[in-house]
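As you look at this complex, bear in mind that one protein chain is not there, while each of the others sits in place.
The first chain written gets the first letter, and so on, giving A, B and C; residue counts start at 1 in each chain.
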Amino acid sequence: MRIDAYNLETRAPDDLHQLRQLLDAGVIRAGEVIAVIGKTEGNGGRNDFTRALAMSALEHLFAPRLGLAPERVQDRIIFSFSGGTEGVVTPHMIVFTRTDEPLAPRSSPAREKRLAIAVGHTRAFHPEEIGRLPQIQETAALVRHLAASLDLDDLRDVHLVQMKGAIPRFTAEQAANADHAGRPLRCDMVGSRAASALGVALALGEVQPDQLSDDVVGRDFALYSAVASCSAKPGLDRTEIVLFANSPAWGGDLVIDHEVLQDLLDVAAIRRVAARLGLDRPLTDPRSSPLIAAFAKSEADPRGQIRGRRHTMLSDDDISDTRYSRCVLASVLAATLGDTRVYVSTRAEHHGPLGGGPLALIARVGQGSP
Amino acid sequence: MRIDAYNLETRAPDDLHQLRQLLDAGVIRAGEVIAVIGKTEGNGGRNDFTRALAMSALEHLFAPRLGLAPERVQDRIIFSFSGGTEGVVTPHMIVFTRTDEPLAPRSSPAREKRLAIAVGHTRAFHPEEIGRLPQIQETAALVRHLAASLDLDDLRDVHLVQMKGAIPRFTAEQAANADHAGRPLRCDMVGSRAASALGVALALGEVQPDQLSDDVVGRDFALYSAVASCSAKPGLDRTEIVLFANSPAWGGDLVIDHEVLQDLLDVAAIRRVAARLGLDRPLTDPRSSPLIAAFAKSEADPRGQIRGRRHTMLSDDDISDTRYSRCVLASVLAATLGDTRVYVSTRAEHHGPLGGGPLALIARVGQGSP
Amino acid sequence: MRIDAYNLETRAPDDLHQLRQLLDAGVIRAGEVIAVIGKTEGNGGRNDFTRALAMSALEHLFAPRLGLAPERVQDRIIFSFSGGTEGVVTPHMIVFTRTDEPLAPRSSPAREKRLAIAVGHTRAFHPEEIGRLPQIQETAALVRHLAASLDLDDLRDVHLVQMKGAIPRFTAEQAANADHAGRPLRCDMVGSRAASALGVALALGEVQPDQLSDDVVGRDFALYSAVASCSAKPGLDRTEIVLFANSPAWGGDLVIDHEVLQDLLDVAAIRRVAARLGLDRPLTDPRSSPLIAAFAKSEADPRGQIRGRRHTMLSDDDISDTRYSRCVLASVLAATLGDTRVYVSTRAEHHGPLGGGPLALIARVGQGSP
Partner (left out) sequence: MRIDAYNLETRAPDDLHQLRQLLDAGVIRAGEVIAVIGKTEGNGGRNDFTRALAMSALEHLFAPRLGLAPERVQDRIIFSFSGGTEGVVTPHMIVFTRTDEPLAPRSSPAREKRLAIAVGHTRAFHPEEIGRLPQIQETAALVRHLAASLDLDDLRDVHLVQMKGAIPRFTAEQAANADHAGRPLRCDMVGSRAASALGVALALGEVQPDQLSDDVVGRDFALYSAVASCSAKPGLDRTEIVLFANSPAWGGDLVIDHEVLQDLLDVAAIRRVAARLGLDRPLTDPRSSPLIAAFAKSEADPRGQIRGRRHTMLSDDDISDTRYSRCVLASVLAATLGDTRVYVSTRAEHHGPLGGGPLALIARVGQGSP
């Protein structure tokens, strides 16, 4: 098994001309596509319809090629789009394929680990489970299951857990009942993101079971995952997960690694992971960069300060802090990595320390690399 | 003569509590203040009233201390405020003082150069001069005059020419007459910024007289200054200039240096100038940084691309490209320099190459430094 | 021939559940739909992708019902969507059908006029024609042709000419050549809207041929049409026109009428046209209103004043004047008409007097009405 990845610039949310060419040319086979993750030029908020436009275009592109109705395509391929290409970010999508070609045996004991991906979804959640232990535990169970399926040496080889977090619909009556019972619903973006991240942390041993309770969710930010990345989606009953790891059982020439950013300006962490992936070597042609994808989570520090000084992102009523924090981190990433195709999504409860967040990079390595 | 500089965080555009304390304590003497340059948390546009609020507060602070009416204070001290602290930028003001203390003679030939500042203003402009040769030439004459007043070794020791560019008022009739004469007015922000920058370039030998004509203004962007920084102000009849250089005839412990950024992501240039100023050494306490001030100009590349890839700053009708480009460059500067008190203003016609712009840093040096 | 119209609320730009139901129930026949005009909840600007989303959804809805490929649907049905539902506006679409049922003969001479619609498109334009006489004349020719096809008593029975104005693509070389020839291209939104409106005015006798020249376009705003409504679309080679009139040769129970608004606050004009259509009678149920559709053009008066007093729409760098002017006029229309499904699009060069614009209402009338 091997993963290939194609990072394609788009001219508009529904621009698929590059992907269509690759499919038509047989470079990408529709049946091998397992996930498409991308950034579109919307505002990333409630009235961002660019994600719907991108996904609708993809459904109509893949449906005839897969012999499916358009509305069934997402049962086969995970589409994960995040709005907001503030500043220098180039709208783009990364198409991941999984090929079943038998792995050429490598000479032990020097087997090298390569990027491996597993996808899955949790059971459907009840609204009262969101933001609480049941969501954490179910998420953790799925993460462990997906990791196990990849024949990893160690759970530390999991470097990114990309999630679309469940926010099941509920009635006003359900909300009122929960209030009366003294357990108000947390069935919103904050709750779902927070519990999803803690679920990953639990699965990977970043937090211990006895540290967790309903009370710590959204409160004790010392508890976090360094590899979770969750965007929650209203109306989604179950959480969809794409787990990225390096496995000795997988082939190909892609590798993933990660670091935790301590704040939006943490250049040192970016450089460390880039160096480990060999991305710090000078390029003759920026188009030939071995960097395949960069995923990060941003957050305007809720304490109103960064590096001991005031920032104004949280008191601006013209522009949302989500747009600012994405712009800041994407600018720093693009400048440090030399590539404007970076994927930064925002709000990061229990995703790295307060004001910080996780960063994962995927790179192409030579035969003798990492 | 020596320059001292105080970089003060503000809690609001009219927050002067730190400056008031320094004045009350005698650390800063009102009569020695020559310029206050700062960033306020507005939008930097036409309806940004934070600059007026800051300057009104400063006028009322200094008026009794200088024995002047408030409306006369700006005849004595140049106030230059730029709105827009997008992202991580900390609103701040830098107070520059010039002290006449006799300079202790230094042992030649090792005389070290130190930050020197001269301020002045051009004659009043006619509207038809703006954006054309007369503005360029008058600006150049003043720049040469100010540079000469500082006893420089070389014009290459000029590292920043901060300007408030004239945009004199005109009547609809004047505009119509200019149209009929086939020489439409250029009396706007673009024209004034462009001609101001070319005036600096002419004065400092960055462009040659025979390269200049009315036609090249706003057209031939291969002509530029590497040290100009102009914001134009509607209603201002004359251009106000603050010229920063290193002079062997001046004392103190501040030094300025500059680089031209090739684009918004030009980390290498930032690092070069930081290294020359000794800012690349690790700090034990970020508050003790020798960095005093960072000034830069940003611009969303008008060609719609950066590093060969699309950006969306110029096709976004929700947020202005000026806000994005400031946010991007300020983020990169803050991350690279480790300080969020960076001054980035925007739109940079003939200020560095297209899509790029000038960067100047002021640092405190030890006795044996540069 | 008769026109029917269905004004359908939408829950999102791609929400077609009401239209699908009407099609499935046979109330609307796909083959009879001639135009769908609607408002979507975008910003109405360059990065408004809600229109594309709505039109893509409609293409996929109609394609199988018409036996066409999705990309061919717009050859059969005109889709015209305008972004921006600022304030109280309810996103909606109006589906127009034309039925060929033979018209029951009416007793002359009392034949009543009913809504009649003709659609068509101009020839493809060259970039240098846009904003100049050739575009005006070609547009006028088509308007006359469409009006003639409807068996009108009088050109004064034309009450609305909805246009998607051409803006053909051009190269930088073409633009430079036009500059050198002293006839700079006007191939942009302003030029296309202006010439389209003047084309309508010419066709309908609102302006005389000898009043027109290239020079008056975008200059002499005393020349205007009272019934034109143009949105220009980059990349469109030809102008698409939907002409609305009342014809004695058409049946049904819909009637259209119009007035020119003198400014954004012209309640008197709104009331006059509403009264003529019988819309001023009290309703027992607001859902049973005979109002079918309201179309208007808004503009923030470029002189910076309204009713002799300052407005701030043109000096706000946070929110576009297009969003403000739509919000203002839509609010006034909704309040006066008692319906939030109003279609207001913006920028109105030569569409009514400066600061004003056209208003057209479509209403259902009883058998004995108008």
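By definition in this document, a residue touches a chain if its C-beta (ideal position, glycine included) is under 8 Å from a C-beta of that chain, and two chains touch if they have at least 3 such contacts.
This one's a predicted model, so the numbers in the text were calculated from it and none came from an experiment.
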Selected from C:132, C:164, C:193 or C:311 as touching the chain missing from the view: C:311
Given the contact definition stated above, which residue among A:47, A:99 or A:213 touches the chain not shown here? A:47
In the whole complex, of B:7, B:50, B:97 or B:246, the residue touching the missing chain would be B:50
Contacting the left-out chain: of C:51, C:258 or C:323, that is C:323
Hidden partner interface residues of chain C, rising order: 9, 11, 41, 43, 85-91, 264-267, 286-287, 306-313, 316, 318-319, 323-325, 327-329, 331-332, 334-336, 338-341
Residue list for chain B contacting the dropped chain reads 12-14, 41-42, 47, 49-50, 52-53, 56-57, 60, 70, 318
Taking the full complex into account, what residues of chain A touch the chain not shown? 43-48, 312, 315-318, 320
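Just so it is clear, only the chains that are shown with their structure count from here on.
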Remotest chain, chain C as reference, centres from CA atoms: B
Distance between the centres, which are taken as Cα means, of chain B and chain A, whole angstrom: 41
At which residue positions does chain B touch at least two other chains? 43, 312, 316, 318
